[in-house]
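Here's a slice of the assembly, chains where they normally sit.
Chain naming follows the written order as A, B and C, and within any one chain the residues start at number 1.
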Amino acid sequence: MRILLVNPNTTASMTEKAAVAARAVAASGTEIIAATSRMGPVSIEGHYDGALAIPGLLSELKEQKAGGYDAAIIACFDDTGLDAARSFADVPVLGLCESAVATAGFLAQRFTVVTTLERSRVLIDNLVRRYGMGARAKVRASDIPVLQLEDPASGAIDKLRAEIERALSDDGAEAIVLGCAGMTDLARELQDIYGVPVVDGVAAAVKQAEALVSLGLSTSKRGSYASPLAKPFTGAMSAFAPMRAAS
Amino acid sequence: MRILLVNPNTTASMTEKAAVAARAVAASGTEIIAATSRMGPVSIEGHYDGALAIPGLLSELKEQKAGGYDAAIIACFDDTGLDAARSFADVPVLGLCESAVATAGFLAQRFTVVTTLERSRVLIDNLVRRYGMGARAKVRASDIPVLQLEDPASGAIDKLRAEIERALSDDGAEAIVLGCAGMTDLARELQDIYGVPVVDGVAAAVKQAEALVSLGLSTSKRGSYASPLAKPFTGAMSAFAPMRAAS
Amino acid sequence: MRILLVNPNTTASMTEKAAVAARAVAASGTEIIAATSRMGPVSIEGHYDGALAIPGLLSELKEQKAGGYDAAIIACFDDTGLDAARSFADVPVLGLCESAVATAGFLAQRFTVVTTLERSRVLIDNLVRRYGMGARAKVRASDIPVLQLEDPASGAIDKLRAEIERALSDDGAEAIVLGCAGMTDLARELQDIYGVPVVDGVAAAVKQAEALVSLGLSTSKRGSYASPLAKPFTGAMSAFAPMRAAS
């Protein structure tokens, strides 16, 4: 089984970190193919960055078709471009937020997602509500720019830990979800420290991707995720024109 | 007052139709500047088309800054790129769906949105829920490809009328919202036929844009719509890199 | 265009303040006709006052028909009598709360309404939920009796500012809605101080009224806002008996 892990931002070190996390949990027969977007923002912080990361993401999904993959993961906790990717692809596509909150839902009745910047908090809260976890999950921001997570000297981890502690004391959180792909290396350690499940989206998405592939399940092509209709795309986007008509 | 009306698909005849509708309701001092996206799909039908229409939309928002505008309208009922545009712009930005359902909410306690294809139905239903109208509004699809609305011989209007009639008889709809920018020319006639308010998103958005501008209100830059952070964008997206840091 | 602004309490100085605010934002061709209820409470604080303000409100709507008006605004943030007025009138009717929260919804994903007394807080929270903004808006009371807003020496503004500051720090509010018609003169100044959109219901309602009239839209007479059925009214209420049968 080949799982394509696409980092929709263009920072290769984040791709590498996510790939390490993915490979650490992948089943023995699973190959993780890591790809970094080749166009768009170096990090995804808020709606503007996210929207402009999607063409780069879709390009990777298309480019990598040559080599073949059985499922794809979008390695950003904002689930950037997830709906578009599901419409495009013939294989299952997983987002980190959706995978992580579904996983946390098996472990705890109430939990808290701790993300980076305030500008991402409501964006993720809207995702959590759409995924049906609005009554069970809170979202907190810890005031960490995404790329500071790449720098051990930034103090980012202290801020993250302080916010987790507030989630435990004030929210009655029974589990924690790490709300950024760049936190993927911290999950196990934080779980040991706090004694509650700490869910990382990269790892969760890998297991959901494996699950769907081995179950022979893929995105429904009936209704909202129907394949793109054949039509012209113009200008700089012309390469994205769908080749084939939807059934 | 100058209102920029951007059609995020690349079909100029739809832009023109929307511009006519916008000018028909604009206040005497309001100038409607119509722009058509120069890159992306010729129509927006589903998530894939929508995501790939956003760079073209944002380009127009940026290009037209030279001439200046006081508010912007995204002329697609899917509210394509609305969150990104609000983060980007310094002026109010309105979407058709959000404007139309808010307007319908002043007229009726229960109403139905009638859109084009089944693939757009759940997408719009998700918007309606996010805007808080999930308990008050239903969404129906009438099985009309968007560009058939440009062709009087297509039978599209008959399909639309049949679906409106189902909304009135089966949903207890007290008003109708037309769920596609391409239906903007039909609102008045359908209102006369059915004797209930028929809300068109283009017209509704123009009035909301005028309202916000004249009230001195613009998108909050605190929290989820904070201005994009200064950072590099790479590859084909490098032109989108934000110039200025967020406050 | 003539917009009738009815203050459903009997304090003429509040009517005057609201009329000033309304005229300040009205379009050049819009005439604001201000009317003060001639029967009922001097201020509306809670359910009892509100219910007993409705006959006075409906009387003004009826009396002013002679002069003619194209839309009506109920100048109380509790949206007192809004449903009854919509059933009665042949023209659009706007409430302050509904207009303000719909307007705020175009500006921010999360916002806070700051009202006067605790007894009004849940009443307004119920309105906010009914209008679909329950997941996006909080309501706070600032412990100010309504008529203290007429007295600059009352300290009311300090209390209001303190509550706005709590909304910003504790709620993650991205915008503020002023939850009383008597606060209408403070919006612009508070917006300047706090740097977030501050929405006043009077101003918002004027623009919504203008929008509906210029769009040729009025309250649906199908379903919940159908015109009153012809029937006798007895005793002190006999003057309210509807003249005409509903269609």
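Descriptive notes on the structure:
We adopt the following convention: a residue touches a chain if its C-beta (ideal position, glycine included) is under 8 Å from a C-beta of that chain, and two chains touch if they have at least 3 such contacts.
On a predicted model such as this, the values are computed, not experimentally measured, just so you know.
A single sequence accounts for all chains of the complex, and while 3 copies are shown, the assembly in the file contains 6.
One rule holds in what follows: only the chains that are shown with their structure count from here on.
Relative to the centroid of all protein Cα atoms, the closest per-chain Cα centroid is that of B. Note on subunit A versus subunit C: their Cα superposition corresponds to a rotation of 120 degrees, in steps of 5. Chain centres here are Cα averages; for subunit B and subunit C they lie 28 Å apart. Subunit A and subunit C have Cα centroids lying 44 Å from one another. Each of residues 223-225 in subunit B touches at least two other chains. Within the complex, the subunit A residues that touch subunit C are 118, 121-122, 126, 129, 134. Looking at the complex, you find that subunit B touches subunit A at residues 10, 38-43, 45-52, 54-56, 58, 81, 83-84, 86-88, 118-119, 121-123, 126, 130, 145, 223-226, 228-229, 231-238, 240-242. The part of subunit C that touches subunit B in the complex is made up of residues 25, 27-29, 92, 94, 98-99, 102-103, 105-111, 131-136, 168, 172-175, 188, 191, 195-197, 199, 203-204, 207-208, 210-212, 214-225.
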